[in-house]
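Working notes, structure below.
One chain of protein is taken out of this complex; the other chains stay put.
Then we have subunit A:
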């Protein structure tokens, strides 16, 4: 593989991250002094039992949430010092492509329209959107399903549409949360193959999973337990 750690730049740098959920009565520490670096072009998987803080970590890396303590640098920029809530949203828009376990497509939009939404949010010129989205759909092998609504697609196809939607804005990082959790083995294999292809093309990927099968496809496996990397 074309990844050379000596030449790669750090993409995600987490330093001494704490995350505490405080509902007023009990404070629960989900992440505890966690430090972690992911380099550009890396394909990393995060594994760990449920409750180990995987999803919380993904929310932090994906700028969906803030840490209670510690520092987060994305491409060298201190996220929490420099970015307001609105700028975090802009970070997500520009740098991060999300893939969720339950696909999270817009149910009333066609596959093509779903893939086009990030292009609307980042104000890609209107005339160019369709072609770019179509290209992304073809890349996941769904060029012929462009007009279908999510409910007219199988789970595997829906997840591929979601991947196309994550890819379409050419993000710095693709974040996948249990991407194969709802899929059978055949569809899972197809998704994982796609991830490998994306990695070969130079994309950075972080995949959260509890299946070793899935984790084995990655370059590096990070195991979480009780909010710490082990």
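Annotations
Here is the rule we go by: a residue touches a chain if its C-beta (ideal position, glycine included) is under 8 Å from a C-beta of that chain, and two chains touch if they have at least 3 such contacts; residues count from 1.
Everything below uses one rule, namely that contacts and distances are computed from a predicted model.
Chosen from "siroheme decarboxylase", "ABC transporter permease", "Pyruvate:ferredoxin oxidoreductase, alpha subunit" or "Anti-sigma factor antagonist", the protein name that UniProt gives for the omitted chain reads "ABC transporter permease". Touch with the chain that is not drawn comes from one residue among A:108, A:170 or A:200, which is A:108. When you scan A:15, A:89, A:148 or A:223 for touch with the missing chain, the hit is A:89. Touching the missing chain, out of A:41, A:118 or A:179, is residue A:118.
Against the chain not displayed here, subunit A makes contact via residues 59, 62, 64-65, 86, 89-94, 96, 98, 100, 104-109, 117-118, 120-123, 125-126, 165.
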